[in-house]
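Below you'll find the structure, written out as structure tokens, and then a few comments.
Only one protein chain is missing; all other protein chains are in place.
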Amino acid sequence: MRNKMVLFEVVRTALTIAIALLLGYLILIFATDDPNTAFKWFIYGPISRLRRFVELLNRATPLIFTGLAVSIVFQAEIFNIGAEGQLFFGAVAATFAALYFPQIPFLHVIIVLIFAMAAGGLWAAVPAYMKAKWNASELVSSLMMNYVAFYLGLYIINYHMRDVNAGFLVSYKFPRTAWLPRLLRRYNLYPGIFIALGFAILVWFFLYRTKYGYELRMVGKNKEFARFSGIKVENVIIYSQIISGMVAGLAGAVEIMGLYKRFVWQMTPGYGFDGIIVALLARNNPLAVIPAAFLVAYMRTGALIMGRMTGIAPEIVMMLQAIIILLITAEAFLSFWKKRIIEKAAMEQEEKK
Amino acid sequence: MKAIEMIDIVKVYPNGIVANKGVNFEVEEGEIHALVGENGAGKTTLMKILFGIEQPTSGEIRIFEKEVHIHSPHDAIAKGIGMVHQHFMLVPSFTVAENIVLGMEPKKGFSIDMDEAVKIVEEASKRYGLEVPPTERVLDLPVGIKQRIEILKALVRGAKILILDEPTAVLTPQETEELFVALKNLAKKGMTIIFISHKLKEVKEISDRVTVLRDGKTMGTFLTKDVSEEDISRLMVGRDVELVIERPEPKPGKIVLEVKNLNYFREDGVQVLKNVSFALREGEILGVAGVEGNGQRELVEILTGLRFGAIGSVRLLGEEILGYDAYTLRRKKIAHIPEDRVEKGAALKASIAENLISDRYYKEPFSKRLLLFPRKVIEYAKKAIKDFSIKTDSPLTPVGMLSGGNMQKVVVAREFTAGAKLLIADQPTRGIDVGSTEFVRKELIKVRDEGVAVLLVSADLQEILQLSDRIIVMYKGEIVGYFDKNEGLTEEELGYYMLGVKRHDENKIKEAFAL
Amino acid sequence: ALLINGTLGDKSFFDSAARGIKMAEKDLGIKATIIEMGYDQSAWRPTLEDIADQDYDVIIVGTWQMQEILEDVAPMYPEKKFIIFDTTVDYSKGDLDNVYSILYKQNEGSFLAGALAAMITTSGMEKTNPQPIIGFLGGMDIPVINDFLVGYIEGAKYINPNIKVIISYAGAFNDPAKGKELVLAQYRQGADISFNVAGETGIGLLEAAKEMDKWAIGVDSDQALIVEEKDPDMAWHIVTSMMKNVDLSIYRALKLTIEGKCPYGKAEALGIAEKGIGLADNKYYEKIVPKKFRDKIKEIEKLILEGKIKVDTAFGMPREKLDELRNSVRP
Partner (left out) sequence: MNELVHGILSPQFFYSILRVTTPILFAALAALLSDVAGSTNIGIEGMMLMSAFWGVMVSAWTGSAWIGLLAGVTSSVLLSLALAYFYLNLKTDLVLAGIAFNIFSSGATVFLLYLFTGDKGSSSSLKSYVLPKIDIPLIKDIPVVGDILSGHHVLTYIAFISVFVVQYFIYKTPLGLRLRAVGENPDAAQSVGISVKKIRYISMLLSGLMAGFGGAFLSMGYVSWFARDMTNGRGFIGLAAQALGGHSAFGSMWGSLLFGLAEAASYTLQAIRIPSEFTNMLPFIFTIIALAIYARSKLLQIKKIKEEEKKA
């Protein structure tokens, strides 16, 4: 029975993706003269060359981090959507640590990462504290903290770490000791993806194999029940958000240390909101975050490559993406079929008894 | 005429559970028909199908001898069916009148005509003999009243068939009596009533006929007067059930819980506990009787660290514990079966296994330092499921998918095995079937004999009388009665104290506890 | 190929570059693709590499943000030609003989705009008040924008040392509503002319000028001509525009490339002299601005050309110096 259900879910997901792609194809017909080529690049682009595959990996990296961060708070049933601000502020803190801490190889990288985690955690602590102590809506406070992180971060960069010789608002370049090094000579592969995968396992372990993870999940499932059972709910509300903020902060640091080697963002990169998509696609399961992040990254990369090869505008791709996400998560889509399978299996089992 | 015919009803839930396996069920117009069965037998499911909340996988339904398809409660209401649910379905922040007229609001211009709504409620109230305060918010009302609101809701919608899913589980004998009078009246006027209950005595008292379900199948329909309680329970469970429980003499030890001059004001300023004092020894069961809403809930929540701000003194084995939170009290070995299993007692979305360890997840063998060992948890859960005969196919099933009674068993299983010194049991057998009730009650006696101090709060007087070594009665936040040996004490006598008609002298009560 | 590290439709910078390409396609008979890379910075580098992998002859990118990437990528493709506009690669890093850089002296053009604004605000013309207060709307507090600002302030001070400049940054290039509110606030506080350096946000400035009946100075393209068809009344509020002729410069670079005369391996700074930059000389300018002011502007233009006036640039200017400059004109 369980096996059958798993098989069903796989088939259903594949079918949904196929239908979503078909819809996407229809949009393309509308948007270009040569939908076939465009479509080919969209589907096949990210794996057509090693360089593009590396691009895919790099794009999945921040999505895994923010997907994990969001999963943690969502598991605790806390609607903190502050990952965006946490990662932005984490990146600012990472910039500070990269520029001002002693340049000891290896250790420097660790210090920078820890700094980013601390900053992300700190940023998440504000809505966390307000929620735990005063029951203030974390949706509002975390959303506001995103904007504050953005403007305050820009201020710090602009007034204290801006590279005066640069033609744009960017920080000074990091010293080499604070780089996440390039792993391949010709390809821009950096270790971010491995750190991200490591963290996915770590977060999974935390949630399902430690007692703090258990507390967190129980608070998410029923707060009153958790309190009744002798779990310190306020503590959980605080630490779950802080841990989530730390993971989000890491996302920002890893990205700038790997790709840019300096602070370059003029606007928030949007990974925090992508993280919500990823987490929801993954049903808040840290391990499922990996394929979910890859799916989103694959769509993005495919779309960009399609744009490069055919000149199709990125806007079409946004529409495509939205449709795919909607259909994949539409639980009741094709559910009549599921119902039939279950009923049949259940009745057969009954008759056997 | 036949009011209801349900023929060969099969229901498969989306998770693959077959709750009804070809049920046949017939009700005559104007009769009171009892539907009984073990927890999880499929009673609620069958009624939900009739009321349009669930759709049958297969089967046929006839109402007043016409074949019908009921797709939603709206359809059911239109066909004259009304249902009072096992768990209340009221909007807490609305007034009584708003709850009752919801969906059929009288209008004045664009607005709701509140005066008219109140009038509708008052009239219905009078006509059916079910008194309710129309302008009060449901939030603050006792369950007995909520029950009446639910019934009125169905009646003002012109129900000709009334389904009551365990309506008496939360009522006092007096309230039950009143309800029965009202039901009999309704039946006399031609109302068809389906009555679900685990209290066979009530079934005997009120119903004309009874249908027994077992494991999703009909075991038969009988004229109530032809079958005894024992017969019914045998049909339900498939074996004999002892309806009287043997109780060895208690051997009380030292004082475990000592409550002195406890006073408490609720958020809205009402004083709900007044100078409450009592003591409880190890190896004894102290029953707390009283109509719901007389301070028992608050008392229990204060004692278990879920409610703060009381004044007075509470000592656990001599240590002052007033104001400690649940976290601390759990670790001081207080276990608690809460009144409300859905809100507090369980996390419906979590699995049975996860629910069973919520107070001990941090201890060995489930956990060591930071780590948690899920395999140990599941092993443990499997054992508990067997010991407490929880009806499920896997310890990983979410508790929310269990039947009402089985949910209760999960809670009971956890709290009985907590290794507590003090067990506070608030309505421990609410909604549990006869077989399991027997089991829980025996278990209570067993833990008592192992030296646990048990504070038993129950609206079920039979239960109080059967299990308690001593009894106190609460009325309007005060202890108004104390009974040492309950031999010879009747439900009726107890009822007078519960309703505030009689009371003992305060000093006498204090003396009894040597306070 | 032209790679846009953003999207088209900004009515100024990138659109202008695209226009240059289209002109070249038509006149020079070349084939070109325009690729919008969007604002996701992580996509820029892979795109450039990807495009370089294919068989385009000339690849054009713009802005400082692409500079470092190009410095990395260009040496790997010595057989390809790269043009970068609005910034220059650092040729001292070597191996960049295949890159031609185009710079614009927007500070010089802004100097003219500032001088004009300072003259107008106290001129007693219609829509003005006697206070010497002028406005500046920037998209963000970043060097490119501040390069305009520095020239603007210096130009204004050149005319009137007591000039006050109300400076607002919207914090975004795509929020016209916010741009409008900011400039309304400027006008309320006594400014009667404001300089628009804010991309789409700046459209709000034009609207505010119309609504409060004050003056505006456009940017990048000749904005009076752009709006006149749709809203003639608005066009009459735009005294002139500080034009940055990205289109012409790209067209010129491509033409030179075909002729084999384009100086790859070098940077060229286009200012007033090269017609890379300048105030729009259209009918609105002629009708609105009195002749004596126009003459004065001509004179200043000449002084700049002759090097008698040196305009500072915000690039490489330390924060303190910039703040000092901004504070010196604080109202």
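Letters A, B and C mark the chains in the order given here, with residues in each chain numbered from 1 onward.
The working rule: contacts are C-beta pairs under 8 Å (C-beta built on N, C-alpha and C of every residue); 3 or more make two chains touch, one makes a residue touch a chain.
Since we're looking at a predicted model, the values are computed, not measured.
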| item | value |
| --- | --- |
| Visible chains in contact with the missing one | A, B, C |
| Residue in contact with the excluded chain [from A:I19, A:L143 or A:L287] | A:L143 |
| Contact with the hidden chain (one of C:G20, C:G171 or C:G271) | C:G171 |
| Touching residue (missing chain; options B:K21, B:K153, B:R414 or B:K510) | B:K153 |
| Residues of chain B (touch criterion as defined above) contacting the omitted chain | 53, 72-74, 76-78, 83, 85, 89-94, 98-99, 102-105, 107, 110-112, 153, 157, 265, 267-269, 271, 309, 311 |
| Interface with the unshown chain - residue positions in chain A | 31, 126, 130, 133-137, 139-141, 143-145, 147-148, 151-152, 154-155, 158-159, 273, 276-277, 280-281, 313-319, 321-323, 325-326, 329-333, 335 |
| Touch list for chain C against the chain that is not drawn | 7-11, 15, 133, 141, 166-169, 171-172, 174-178, 180-182, 184-186, 188-190, 200, 203-204, 207, 226-227, 229-231, 326-327, 330-331 |
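Everything below uses one rule, namely that only the chains that are shown with their structure count from here on.
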| item | value |
| --- | --- |
| Chain with minimal offset from the mean of all protein Cα atoms | A |
| Centroid distance [mean C-alpha coordinates] between chain B and chain A, Å | 45 |
| Residues of chain C touching at least two other chains | none |
| Interface hub residues of chain A, defined as touching at least two other chains | none |
| Contact set on chain C toward chain A in their complex | 7, 33-43, 45-47, 49-51, 53, 63-65, 67, 86-87, 140-144, 171-172, 315-319 |
| Residues of chain B defined as touching chain A within the complex | 10, 12, 14-18, 21, 57, 304, 306, 325-331, 336, 338, 343-350, 354, 358-359, 361-362, 367, 370-372, 374 |
| Chain B-touching residues of chain A, taken from the complex the two chains share | 1, 208-215, 217-218, 221-222, 224-232, 338-339, 342-343, 345-347, 349-350 |
